[in-house]
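With one protein chain withheld, the remaining protein chains of the complex are depicted in position.
The letters A and B name the chains in turn, as written, and every chain counts its residues from 1.
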Amino acid sequence: MSKKFRALCICIFVLLALTLSVHAQDTSTLALVQERGHIICISHSGYPGFGFLDEEGNFSGFDTDFCRATAAAIFGDADAHEILPASSADRFTFLATGEGDVIYRTTTWTLSRDTDNNAQYAVIYFYDGQGLMVPTSLGISTIEELDGATICTDPGTTSELNIADAFAARGLEYTPLPIEDDEEAWNTYLEGRCDVRTTDRSYLASYASTAFPNPEEHMVLDITISKEPLAHVVRNGDDQWLDIIQWVTFALINAEEYGITSENVDDFLDSEDPVVRRMLGTEDDFGGKLGLPSDWVYQMIKQVGNYGEMFDRNLGAGSPLNLPRGPNALWTDGGLIYAPPFR
Amino acid sequence: MRLLRPNLTLRRRMALPVAPVTDPQTNVLPPAREGNTALRWIKENLFSSLFDSVLTIISLLFLFFALRLALDWVFNLAQWDVITENINILMKGAYPSDQVWRIWLGLYLLGAIVGINLRAWNRELNRTTIAIAAIPLILALLPFASENARINLIIIQVTSAAAYLLTSILGDKRRRQLAAVMSILYIPVFILLLEGFTDEDGIMPLVKSDLWGGLLLSVLLATVGIIFSLPLGIVLALGRRSRQPAISALCITYIEVVRGVPLISILFMGNIMLQLFMPQSLPPIDRVVRVMMAITLFTAAYMAEIVRGGLQAIPKGQYDAAYALGFSGLKSMRVIILPQALRIVIPVIVSQFIGLLLDTTLVALVGLFDLLGIGQAILSNPNWLGRSQEVYVFIGLIYWILATSMAFASQRLEKNLGVGRNYDESQ
Partner (left out) sequence: MSAFYGSSIRSSWWLWSRLSWFFLYSNMVTALRTQKEVPISYDFLHDTAGFNLGESAIAFTCTDPIHRAMLVGLLNTFKVSITGIALATLLGTFIGVMRLSTNFLVSKIAWAYINVFRNIPPLLLLIFWYRAVFLKLPRVQEAIVFFDPVFPIYIANRGLFFPWGTPTESWSTYRWILLAGFVLAVFVAYRLRQHGKRTGRMPLVSLWFAVILLVVTLLGYVILPDPLEITKPALKGFNIRGGATLSLEFWGLLFVLVIYAAAYIAEAVRAGILSVDRGQREAARALGFSSFNIMRLIILPQAIRVVVPPLISYAIGFTKNTSLGLAIGYTDFFAITGGLILNNTGRAVETLTIILLVYLTISLIASLILNMYNRRIMLSH
């Protein structure tokens, strides 16, 4: 074991380590996904309406459907996906370390999140706001009356920080109770351990209407303490992938606007409307511009449905949650859902 | 942690010649036994004095109310459909339904291996071995087992019995060799069976470990943790005894650091930090595998202390004898000391395994779908909201049955191997 040998060993090892670790992230995400054969979406482990395990052991929900649509767009097969369940804390780590390709997990778009994490926000797919739910029996209507209340929060979310801001701004006090597990937090609220449950408004309402034994005994206060635009997230520095994730959602929205559904999409294949033709790939290869097959939108709509269908199935009238479209209606119906045109 | 050191004084006293027939206080023979034995037993064990009677009555009242409460809940209040509807995912998690035959195949193999081992290590069938052997049959008789599960469990039972009978053909030594080899090979084979191959269209397409869940995952995590931590633990234990200060310091540091921190922090590290230490050009490691690595690294520190206990129990004469026979340090360790030391600590390893199995529930906190994680996932399904008591009680029952039966089996093993309590006396 001479000194030379040792030095040689060190050199080889250093080179090995450097070569292994330096050329990270050189390949594009799309190429990586295609090579792997399926897409990995970072999503919920259990969140009613957005992503949860059904009796079959499969994930389903609004977020899951976006993952399926993306798989359909890339591979023409909605099942070519995998859900990587993550907690609020894990999701950015999993994205940064390359374990997942995209975050489809009710993630609020904020300035500090956009700049601090290795994250690029693609598109807002759901407009929400943080609300406060209280038992009707307390007879409360303003936030000032909540001075001294106990509030159930979700640790590591924007809602936890928003509530601190909202109370501090008004010089009020409260006792937070941070509970990691979502279902646990609801149960704790229902048992009266906290006076207030705070999270996204849509979720407050939908959960109460489906899961509460007596929904009429609880009310969501008419105060929105923050804007919660939920967005899809990708890693920084891969513009092609960002485009794909953005246009998957845009296409789903445009499809709803043009009335293309999973039922009637085949009828649209011989449509005369040039916009529809461009979308479904019967005219111009718009998919090719994104690095996707030309029938990418057709596959998404056929296998998963348009934005409206996804909403109805998981959150809206077709689901136990029965959530109104509200701000998430199409812009043509007075909502905020609006997508750039196919041109 | 789980096993208390065998009780020295007790053992010493057992070795002394005592006359158990006479009452030591009065030195007269006890009166002849007469009368109704059941009544006598009740009087002696429940109502021997006024204080004793009061205690008995309090205990009876306590038992009565506790049982009434429990039975009322089980039969009247609880709605068990949440268990029967979800029994499949509680057992196997998100493992694809059309690939479940692979798990069953693995369990047939397990049945066969249990059969072989029972034949190899036991001279005759007794109540315990029959009870262990009949586990699949007992499970098949459970009320919530599905048709399909029953058939498969009966196949396991048949395989087990067949393996038992076939092994009888072999000689004593051959049996044990076969049992040892099969047992060692089993885990890798089973994991390969679960994981499958990359080919999408083949008979066994790849099932990523992130889809494994439920009881399957819990048991697998604990098993992998114990098996892989054993060699690591041996290395650490030997390193700790090393005369090289650098090596022993390193091993001691590792052991003490890991034993000093909670498992949950090691799991967090495995889940979040391990990926940062890996080259990014390699594909990311599955989360289940990362947790397995974290559990293995965690258990290794405890295993090292268990092995060290075994090494210390080996009398110094064995070392001297090996030295006198001209064995090198390494060889004497490998051939003489370690086999004896490991034999002594088998029961402790079993109780470590039980502890680890219970501790795997913590992986639910890092987002894995073990039995508890699946339970929580079921509870977040809008259809099953508010059924937490049923789900948690069921999960608790499964753990309790597993842990108790293993503890029981370990006591038997202790007797069969002639280790533990009896070890010092046999010297």
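The rule is short, and it goes like this: a residue touches a chain if its C-beta (ideal position, glycine included) is under 8 Å from a C-beta of that chain, and two chains touch if they have at least 3 such contacts.
If you're wondering where the values come from, they're calculated on a predicted model, not measured in any experiment.
Peer 1: May I ask which residue of B:79, B:126 or B:265 touches the chain that does not appear here?
Peer 2: The single option touching the absent chain is B:265.
Peer 1: Given the contact definition stated above, which residue among B:183, B:388 or B:411 touches the chain not shown here?
Peer 2: B:388
Peer 1: Which parts of chain A face the unshown chain closely enough to count as touching?
Peer 2: Residues 1, 6, 9-10, 13-14, 16-18, 20-22, 24-25, 88-89, 92-93, 96-97, 116-118, 138, 147-150, 155-156, 160-161, 164-165, 167-168, 174-181, 184, 187-188, 191-193, 195, 236 of chain A touch the chain absent from view.
Peer 1: For chain B, enumerate the residues touching the unshown chain of the complex.
Peer 2: Chain B touches the missing chain through residues 1-2, 4, 7-10, 13, 24-25, 45-46, 48, 52, 55-56, 59-60, 62-63, 244, 246-247, 250, 256-257, 259-265, 268-269, 272-273, 275-280, 354, 358-362, 364-365, 372, 388-389, 392-393, 395-396, 399-400, 403-404, 407.
Here, only the chains that are shown with their structure count from here on.
Peer 1: Hey, how far is the Cα centre of chain A from the one of chain B, in Å?
Peer 2: Chain centroid spacing, chain A to chain B, equals 40 Å.
Peer 1: Taking the touch rule as given, give the residues of chain A at its contact with chain B in the complex, in rising order.
Peer 2: 17, 20-21, 23-25, 37, 45-49, 52-59, 82, 84-87, 90, 93, 97-99, 180-183, 186-187, 210-211, 213, 320-321
Peer 1: Inside the complex, what are the residues of chain B that reach chain A?
Peer 2: 85-86, 88-89, 92-97, 200, 208, 210, 213, 271-272, 275-276, 279-282, 284, 287, 365-367, 369, 373-374, 376-383, 385-386, 388
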